[in-house]
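Okay, so here's the structure we're looking at.
In this view, the complex is presented without one of its protein chains, the others remaining in place.
== chain A ==
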Amino acid sequence: MTATEFALRTDGLGKRYRKGWALRDCTLALPAGGVIALVGPNGAGKTTLLRLIVGLLAPSTGTVEVLGHDVTASTPQTLSRVGFLAQDHPLYKRFTVAEMLRFGRACNLRFDQGLAERRLAKLGIPLDRRAGTLSGGQQAQVALALALAKRPDLLVLDEPVASLDPLARHEFLQVLMGAVAEGGVTVLFSSHVVHELERVCDHLVVLNHGRVTLTGDIDTLLAEHRLLVGPRTTTDLDRAGTVVEAVHSDRHTTLLVRDGAIPAAPGWQARPIALEDLVLAYLRRPFEPSAAATSGAAA
């Protein structure tokens, strides 16, 4: 794989605020094309990582390379390749929607005003309304239309649907996925909600306590991990360090293992694991630096 086939590469990326490290030792290589989900609980460092990726923050350690370019360079060319939709989709509240589009046109190199207007017309959002008077879902749609009209190669969204009601959330994801289907854009978005991800995402990054605990292609991750259910036992569970999590009930022990589906020991039953359970298992795990897992997708 050559460098430009990666949408994003980070190496030893870290960010330290006065209070302490928000993100540490983040090394990622995410492929171009498709949808990447960044998952983690509140305060895990998702927003910090995304702001570092789009160049809003400067890293304390390490480097970020987006589409083969160092983001700290911040030239108009590199900036125009990355779109960003911040949390709570900020807009200039006193601008009309048309003025927001004019802002996009004035501040970008390859802004497609017609595209944005068509998208907004399809959603029935009037151009002469002030942005601040629109509903939350409509504001999110305007912000998304603005980011897409920039025609970025990488679109980064920070908790895009967190503040939306279920209907608006559905509509938003529909528009986003429609844009992905039209091709040409890699989408990276963060979320603390895990369900629904399987349907829309190709790639997963799990962040917890400022560290990457799991990253990989979702299909590969699901194929590599299994649940093994057997009689209750508390000894010698970890065969060559493949056990991610062990849960004991009165009579049974359930192991989550990452063993590439080698045959199970006699007396043990193997079951596939749902993505949500997989993510939760990794989030529950206490952090051990050596166990920071990377998967086959980057290989």
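Going forward, a contact is a pair of C-beta atoms (placed from the backbone, for glycine too) under 8 Å apart; a residue touches a chain by one contact, two chains touch by 3 or more; residues count from 1.
Criterion: contacts and distances are computed from a predicted model.
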Checklist outcome for this item: Among "Na+/H+ antiporter subunit E", "Transporter", "Response regulator" or "Anti-anti-sigma factor", the omitted chain is listed in UniProt as "Transporter"
Checklist outcome for this item: Among the options A:V82, A:L134 or A:L228, the absent chain makes contact with A:V82
Checklist entry - So which of A:A32, A:L49 or A:L91 would be touching the chain we can't see? => result A:L91
Checklist entry - List the chain A residues touching the unshown chain? => result 51, 54-58, 74-77, 79-80, 82-84, 86-88, 90-93, 95, 99, 102-104, 106-109, 143, 150
